[in-house]
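Comments concern the structure below.
Chains shown are a subset, placed as in the full complex.
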Amino acid sequence: MKISARNQLDGRVVEVVKGATTAHVRVELAGGQVVTASITNEAADELQLAPGRAVKAVIKSSDVMIATE
Amino acid sequence: MKISARNQLDGRVVEVVKGATTAHVRVELAGGQVVTASITNEAADELQLAPGRAVKAVIKSSDVMIATE
């Protein structure tokens, strides 16, 4: 599958915390920065997300903001 | 200013392409991956975005998806 989302960042899961319906997944990118994703518990199960798993963090460019100091 | 968005990734602007109302800004993260942001031309002007500028790519965690091979 190829997807239109411009941002597909390579990384590795470092933590999966499940709530009642929503899971927070932390992914360490190549380069050491960490990205947090809020996804459904169902998706976390289906993709078998667990620490160490190689994944991509996928983000639509219209969801990225820019900040300056 | 501190913001609730979980993802504030350090990087450097590598390209700014303006359209009629929307600009596409490419930011190279520490670690070498590139993030594209679609923002208004107005915001790009106001933040004086240009290649070489140190910025953060800011993304709400509910806008991040996870993909696996």
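So that you can tell them apart, the chains are marked A and B in the order they are listed, and the count of residues begins at 1 in each.
We take it that a contact is a pair of C-beta atoms (placed from the backbone, for glycine too) under 8 Å apart; a residue touches a chain by one contact, two chains touch by 3 or more.
Fair warning: this is a prediction, and the values are worked out from it, not measured in the lab.
Peer 1: Taking the 2 displayed chains as part of a homomeric complex, how many copies does that complex include in this file?
Peer 2: Shown in place are 2; the entire complex has 6 copies.
Methods note: only the chains that are shown with their structure count from here on.
Peer 1: Nearest whole angstrom, what separates the Cα centre of chain A from the Cα centre of chain B?
Peer 2: Each chain reduced to its C-alpha mean, chain A and chain B end up 16 Å apart.
Peer 1: Taking the touch rule as given, give the residues of chain A at its contact with chain B in the complex, in rising order.
Peer 2: Residues in contact with chain B: 3, 5-10, 13, 24-25, 27, 29-33, 35-39, 43-44, 47-49, 53-69.
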